[in-house]
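All protein chains of the complex are present and in place, except for one that has been dropped.
Now for subunit A:
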């Protein structure tokens, strides 16, 4: 409702420029907005998941169940379910209506990234540390895990040609070295995009769990894959210090107009810092996928590139610490990132100046002086009743006070976003910002040692890890993925 009143120049700004907020609840290690953009989930080093309300910047819910650092978060489409994966070899699907656990899924390895199917919150794909990625169906209490292939797709040899057994054996040996580091669903969820340790991108059919296409993108490890909200652009962060944007083929046309051999993953842009040879911790698209943003390794800056020309438009500065996960708000020009040292969540957005003409309606903001012209009847004196009556007679409009104009949003969105998280009145927010005090550049200590730690005692073995994470040694765990 406020769009008609807001300065169009402010609305026209696409990307944030100033550090505006600092959220804190424990040591956050990963972040994810829900689709609507009113809640931000943050996973902490101690395994707690904290849901922030973006409107109030307050804690909306805390979910306790993991005992080690949270690795990834994934919201269901309607915002009711949240899938968390952790280094404690578990994934938990939470129901945010009451904060209960819908499913707890155990694996035989720490989980890198788990992502929910875009339309089915009981299906997710998880990539595991030094293990095969799995597609997990949790519609029944006992999860059904299907192993996804990591080996790149080899086109079948042309008919009549024999494959040399030696070549085949060599290929098989090479294929065995591939391990999948990251898996995400495509926009419709019919396919899974997987990035391997050898720099390959595999497209796997969800239904059959078979690879239908593979492309070699680079030499390094594929660290992160992100799909834009329109589903057509893929963002790849790899260990060769280059961020690539890829135009995805329309996979819904498979079998109609598009045949699997014709799939092409076309690199659109390569973003890199040629001078400093920076490598990138985490990357994300902007809400409209016009921009790409990345946090930098060993550097407190966040880079923002625009995609039409592929140029760097902004370096967001602010905190004096290296930033880990960076996320862009799904509809607003707002970027959040969490600091690796303190675990604080920093927010960049646009600061709008107060318009003074809004405060005093009889004042206007003019560019230059305006000549004053007296109206003919400006100082005429009329009886008060006459003025009042004249005013009343002029009120001949037909206002419609009931009808709400339909939103610009697509109907699907409105239908899906029916879930409303209940407001909890007894959120115990014991760990406020004052808990951690900076005693020097990069060094923090707790103001009251031991206080507010009881939440971490839920899992005995998680305790040590928590303490380690607070002192900044979580870098080592992060580094293992690189």
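Structural remarks
To be clear about the criterion, contacts are C-beta pairs under 8 Å (C-beta built on N, C-alpha and C of every residue); 3 or more make two chains touch, one makes a residue touch a chain; residues count from 1.
One rule holds for everything that comes next: contacts and distances are computed from a predicted model.
Candidate names were "LTO1 maturation factor of ABCE1", "Anaphase-promoting complex subunit 11", "Mitochondrial division protein 1" or "Dynactin subunit 4", and the UniProt protein name of the unshown chain is "Mitochondrial division protein 1". Contact with the chain that does not appear here is found for just one residue of A:55, A:259 or A:317, A:55. As for the chain not pictured, it touches subunit A at residues 1-9, 11-12, 14, 35, 38, 53, 55-60, 118-119, 187-188, 228-232, 247, 250, 252, 268, 287-290, 308-309, 330-332, 352, 354-355, 358-362, 391-392, 395, 397-415, 420, 422-425, 427, 429.
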